[in-house]
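As structure tokens, the structure follows; a few thoughts come after it.
As you look at this complex, bear in mind that one protein chain is not there, while each of the others sits in place.
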Amino acid sequence: MTPKKRLNYSYYPGCSLHASGREYDISTRALFKALGLGLKEVPDWFCCGATPAHNVDELLSLSLCAKNLKMAEEVEGDLAVACAACFSRLKHAQHKITHDETRRRQVETAIDGPADVKKPVKHILEILAREVGLAKLEENVKKPLLGLKVACYYGCLLTRPPEVPELDDCEDPSIMEDILRALGAEPVQWSHRMECCGANFTLSRPGVVMKLSNAILDSAQFAKADCIMVACPLCHGNLDIRQESIENKNQASYELPIFYFTQLVALALGVPSTDLGFDSVIIDPRPLLREKQLI
Amino acid sequence: MHAEQVKHDFEPKVVAFVCTWCTYAGADLAGTSRMQYPPNVRVLKFPCTGRIDPVFILRAFQKGADGVLVSGCHPGDCHYMAGNFHARRRFAAFRALLDFVGVDLNRLQFSWVSAAEGGKWVEVVTELTERVRGMGPMKEFKELELEEQWSASLSTPELKAAYDSIT
Amino acid sequence: MSRIGVFVCHCGENISRTVDVEQVAAAAGNIPGVAFSCDYKYMCSDPGQNLLKKAIAEHNLTGVVVAACSPRMHEKTFRKAAGAAGLNPYVCEMANIREHCSWVHENREMATAKASDIVHLMVERVKKGKSLAPITVPVTKKALVIGGGIAGIQAALDIADAGHQVLVVEREPSIGGHMAQLSETFPTLDCSQCIMTPKMVDVANHPNITLYSYSEIEKVEGYIGNFQVTVRKKARSVDESKCTGCGVCIAKCPKKKIPNEFDQGHGMRSAIYVPFPQAVPNTPVIDRENCTMFQSGKCGVCAKVCGPGAVDYQQEDTLTVESIGAIVVATGFKLYSIDRKPEGSMIQGYGEFGYGTIPDIVDGMTFERLASASGPTGGKILRPSDGKEPKQIVFIQCVGSRAREKGISYCSKICCMYTAKHTMLYHHKVHDGQAYVFFMDARTPGKGYDEFWRRAVEEEEAVYIRGMVSRMYQKGDKIIVMGSDTLVGVQVEIEADMVVLATAVQPQEGADLLAQKLGISYDKYNFYSEAHAKLKPVECATAGIYLAGACQGPKDIPDTVSQASAAAAKVMTLFAKDQLERDPVVAKVNEKYCVGCFACKKVCPYGAIEEKEIKDRQGNVVKVIAYVNPGVCGGCGTCQATCPSKTVELDGYTDEQIMAMIETL
Amino acid sequence: MPQIITEANLRSLIDSLVKESKLVVGPKEAGSMVLYQPLSNGADLKLGALPRRSSKELFFPICEDILTFGKEDGVTKVKDVDRASFPDAVLIGALPCDAGSPSILDAVFSWDYNDDFYLERRKKSTIVGIACTSCDDACFCTAVGYAPDSPAGSDLFLTPLKDGSYACNAVTEKGEKLVSAHGSLFKEGAAADAAPLAAPDTAKLDLAKIKEWLNTHFEDPLWQSIADVCLGCGACAFICPACHCFDINDEGTPDHGTRRKHWDACGFGKFTNHASGHNPRDIQNKRYRNRIMHKFKYYDDKFGKTLCTGCGRCIRACPVGIDIGDILNKINVQAG
Partner (left out) sequence: MNAKAQKAKGCGIEPAYYDAVTQAIRSEAVKVLKEGAVSAVIGYLPGRRKSAAVPAVVTTEEEAGRLIFSPACVNNLSLYLTKAKKGILPGGKIGIVAKGCDLRALAGLMGESQIKRDDLFIIGINCAGVQGAVAAGNGQLTEASIAKKCRECTAHTPEGVDFVAGTLPHLDGLTPLEAEELARIEAMPQAERWAYWKEQFSRCIRCMACRQVCPFCYCEQCLCDKNRPQAVESSPRPAGNTAWHIVRAMHLAGRCAGCAECERSCPMDIPLNLLNRRMAQELKELYDYEASMAPQEKGPLNQYKEDDDQSFIK
């Protein structure tokens, strides 16, 4: 038997995880600790430009990511990213800079140095499913999520466009469902796994968000899901924070707790629920978890 | 957006021995598709990779090639059915021989490029050219060309110049 | 001493934009042995060719290099011109400074230097070139048509009507192909089977046509005028010579619940079956995978009921070798499926449409069968899942086609028209139904085509929505179609009862394998490549092989029939001669030096090398050496590369020519 | 009184000659063998073994450029090799069977045509010969009129003495000059006893009789019997001190190239191949016959010399064991 080397990752949390998505950050750290993985935050990281920068100034959005990636070189291990928007931006910048010589040169001028963007960027889903492995996850389950019906919600950024993130099947991914099955939960078949939640229109055009997010909540309910699991703080915000006003507007009643996948995985691996930020969300998930005897 | 073609300090000579049916046509396709690649390659057309004699490769190195590419049809696609299969064995053996006498095989590339693979042609040529550029001139054979048995060696400036102009 | 003429073409600006053609011509003038050099705007034009002819005469040229486009484009043109001026065509060569230089480089200085080098290479090649005389070979006046769809049928009938023997080889148990499956055809809405089946019968009855159905091409050897084709006749388990086509076996077969391929799996057939009632030949075939007799050894009903005793369970595949002079490839197409594709495949499926798991999402061919009077529903539009009549139906165009992200970037050409046809058929059959069409563009060039499309939109009440569908999912017994209407700028959602996808046209399964047997080239999608996109649209680069129909690219019926007739005309042109002149690029043995090791014979892919005895004047055998049969030699040159002493040499690619080129490096 | 030079001083002599920018050539260890090669200092000199190749290549290189040609500005220009650039050379430690060869070859290279390449090199070189103290069963110098202590061809001739030093005899003016220019390294004095010389185990051949036999036996079964097995390689000719055939080749392209002269051998099948394809010496024994005829008849006819110094190299090198000493003995016997 060869002794297993401890996997170490550098970590780019992104601004959401330090603010509205704090529980995503907390649960991610707890999860890594539980799995015995190293996770070291890149010192002095800054905004990735998500999500509006590339619509306004592409060079800026690339340069922000290039600089972040360059700084990440200082920390050991592949770069772990939790936020779907950060992940998308970093991967996109990598792709663009590697494939477009002109852009690369412009970025190099902008950041005043070589555009060193080779650091492998990995979403935490990827790390769990591929690097840790489903078998090992299953092995380490302490509290199987039995009877929990989960609508896995991927959102629009995680797998698109196909050539950039290379995370999973662009239109029909299964990585979240695979992980959940390993934990003993019951992912539901539903229609809106990939639809847009309205993302960053949340402040500028809330009407759009209300409509799109409503469709998501509605179809999750139609599929008899107990809750929705997400991998993006923007999605989480729209589905969780706005849920009540969506219900009001549409005369509906959803009461669907929104989990970060890190929360559910960590919970299944035996991390105490008090360490996972369940208290800092709007739709309190604890009644559901209690009902399913998970806490 | 194409990479701008700028002259480098060292422009390697790259020779490509290609079959007319697949790789030559693939290179034509790269042309009609207006793809861009380094202008260092000189293409010698053969009916088939089966026609390509290892001596040609050797001779090309002797005559100043810094890199040699041999390219033909994918296995099974040979216009002549089996020419490329024979070529494959011949070149597998020849590579081993060159390696044994100390020739850096990074200078000798074999590839299958079909008539539909203009992009692969560009990729293969670009990769070889840039690799060879990084390696610098193929000095081994060039040095040999200048060397003499001791009894004949002269080092007059004129002769040196004459040699320089040959190689 | 050679007197070579070098002619540098500007190709309008195609070359001169990047290459300093004057400098190239001037540099060529300095090459030893070059007697004349010039540059000209369009060498391939008449004045350009005249310039060449005039220079050959005036400067007494012994060889010519035309620096212009790829020899694959114009080598014949200039060789002909050189020949007209009295020069041997084979001392005329092209230096490819367009595809291999001006089009692929931007730096003028370097491109010019490269062009000069390319010219120099070719000058050396021509200097060492020899005059060659064309070789004549006999022509076997029998054509092979591969594929018995409308393309193959048309080509076969045309060639047979011209008085030549034709062998038609069809993979399926019956000829007819996709056209036999169609309900009605655009733009006239005439019944497909009504116009198709008479032609099928003509094939069956034509005295000059031999039909091998349920057969495949095993091996192809030889060359234009002289192919040896091995055909595998698959075991039909029914003796064609005995069967009367009475159909009793089919009626009595106890195993009847097998999805019928002809009906896209929506109708049922028995284990012994003919694909459809009008099949040609009308001889049943036993589907051994589904036949109880073959699976368990118990049954044998069909054999018992067969009067003539035609059923033969012992029948095996047979191989037949045929001598063929020309080949028409007409293997047709298949439809793209939205199913998940294997890992690493260039082509992707549609996850957003459920990867083919939603039963009421069907493709266009299934709709044809549903709409066909002879189809599984007797011509009623009923959806597969529950047999209900769909009241809201959505047609989606460009599924797979023009979808680079799915791996196919081409337009399938026929979908706009057949979708319009489908909306009409639907409207005619379901009067209270509503058809919606999602489309990117409506492409309707063709006689009467746009009028037809307009009719669908304006008179037959189809709602055309310009935009794509982003997602479809099952909700209850409805299919929710989410799309966008880009003209209005809104998202639309339709609760459909059934969805019909106009999926992309792809080459037939195994097209690449057949191409490898034939030695013809194909593109990355496996469509067969014509020799020239514009000027040789039916010829393959491999002489003696011609293309007809959708195997070369998506085509509708009129285009397919036209191309099939064109291919037939090419075959007839070939058959008009008793002998054929062929390129003299063949190997020759230097009898003085050959020592008869026969390494060449061992490697020759054509079996062109024979043993020849050299005798002295008394008739004693002095030595046995190699001899290349010029009629059989394919000209690959593998023999020469193998011969240690190079006593076998390929004309047109001699060591002397190649070494001279290498010397210029 | 002869001059004496110690071995140490002999090596010092080489050092000084090298310092004077002379090309000093002598026996030197080269892998598994000893070859005549340029010496970079006195320590390089390896005495006591017969070098694998003869010393003729100092005057008659294995391959040398004659001229170069090339196109400049559209005009073909030819450049002769500058013979003045040939170096002043000293051949040191040549055994008598090697030192003797230039004096044989001078004749052929200055006969109807003066080969400037050979003659220039010859003029610029001084040969320091050395008496031979060891031999093997292939040596036969004494049979063809040479001897282990023959100073023929040497400008300065060294005789090994029992005390390890060498007695020096200046045979020619060149030799005297060499001594006088480096007087401090030589000393006059009574010589110690000479070291024992080599003594090849061969009887003296009657070369005149052999020539006479050759005059009348152009056709003879002997040729088949001795030379049917000859392979037709050039090993014997190339390592022979006296063989001097050469070929001239143009190498390069019409644009740029070099005309080169290099060794050739009469054993090669292509040696007399005519452009027409006809070959007057069509089979191997005819070629071998020519080798013997040339050495012992034709050269003598023309220049009064035998083209063999008896070094035995061809005997040692022949892949099929053809033994010229044995053949000459046979002819001698047949000649009576």
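By written order: A, B, C and D. Residues from 1 in each chain.
Methods note: a contact is a pair of C-beta atoms (placed from the backbone, for glycine too) under 8 Å apart; a residue touches a chain by one contact, two chains touch by 3 or more.
Predicted model only: the values in this text are computed from it and were never measured.
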Chains in view touching the one left out: B, C, D
Residue touching the undisplayed chain, where the options are B:35, B:65 or B:98: B:98
Of C:213, C:647 or C:664, the one touching the omitted chain in the full complex: C:647
Option from C:204, C:305, C:440 or C:599 whose C-beta touches the chain left out: C:599
Positions on chain D where the hidden chain makes contact: 30-33, 52-53, 62-63, 136-138, 224, 228-229, 231-235, 237-239, 247, 249, 251, 260, 262-263, 265, 268, 270, 282-284, 315, 317, 319-323, 325-326
Hidden partner interface residues of chain C, rising order: 128, 592-599, 602-603, 623-624, 642, 644-647, 655-656, 658-660
Residue numbers in chain B that touch the chain omitted from display: 54-55, 58-59, 62, 75-76, 82, 85-86, 88-104, 109-112, 124, 140-141, 144-145, 147-149, 152
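Just so it is clear, only the chains that are shown with their structure count from here on.
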Most distant chain from chain C, judged by the mean position of its C-alpha atoms: D
Centroid distance [mean C-alpha coordinates] between chain C and chain B, Å: 33
Geometric centre distance via CA averages, chain D-chain B, whole Å: 44
For chain C paired with chain D, centre-to-centre distance based on mean C-alpha positions, whole Å: 73
Junction residues of chain D - those touching two or more other chains: 252
Residue numbers on chain C that touch chain D, as the complex places them: 30, 32-33, 592, 660, 663-664
Of chain D, residues touching chain C in the complex: 71, 74, 76, 252-255, 277
Partner chain A, residues of chain C touching it in the complex: 340, 348, 350-352, 354-355, 405, 471, 473-475, 480, 482
